[in-house]
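A single protein chain has been omitted; all remaining protein chains appear in their positions.
What follows is subunit A.
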């Protein structure tokens, strides 16, 4: 028990002292996951809305695939992205492997299906109510998707938060494509895994506390924003 208490005390000390190593890792994590979720939002939400509104052959199959990919194992994504970015892979010439860019790509692959699947469900429910009115106003599918995405913006914040949660807590894919290189591609989750295995519990605990606090803070902020805006328009 004494060891645990000491580890927690040291972890708090690292945070209190604004340890440069801790905040370097936290900053990189936020940059990688933030960019991945931003890109994922621009791909996943319209993709989900198109699946909800569109009428095309294979729509049901596409929906099943997107839903299935929600639970894509991150290590599998890591291996696939690794193969694509490795020197002999189709994107090997870009030299992205073991860079933060590779980690962003892997996280985008992970969050897009999740965000698309949630967006499809949210938009489809609204579209059922609006379908006739928008058709009578002669909305084409592009305008319909745009209007529905805007109208569902409060509910879609859940999709963005889910994507953010998945990106920030993911470890397998970024470990494989980023390599967990110190001061280069080490993010909170990979650092926690490494430091725990090395027995450096204070750093692992400090990073774990920051990770938890960030996720809770972002969720609380999004919830407050959603509630206040919904109060105005619901």
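Here is the rule we go by: contacts are C-beta pairs under 8 Å (C-beta built on N, C-alpha and C of every residue); 3 or more make two chains touch, one makes a residue touch a chain; residues count from 1.
Convention: contacts and distances are computed from a predicted model.
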Chain not displayed: protein name in its UniProt record ("Sarcosine oxidase subunit delta", "Periplasmic dipeptide transport protein", "TldD/PmbA family protein" or "ATP-binding cassette domain-containing protein"): "ATP-binding cassette domain-containing protein"
Hidden partner chain, touching residue among A:82, A:98 or A:139: A:139
Contacting the left-out chain in the complete assembly, out of A:12, A:69 or A:154: A:154
Interface with the undisplayed chain - residues on subunit A: 129-130, 132-140, 143, 147, 150-151, 153-154, 232-234
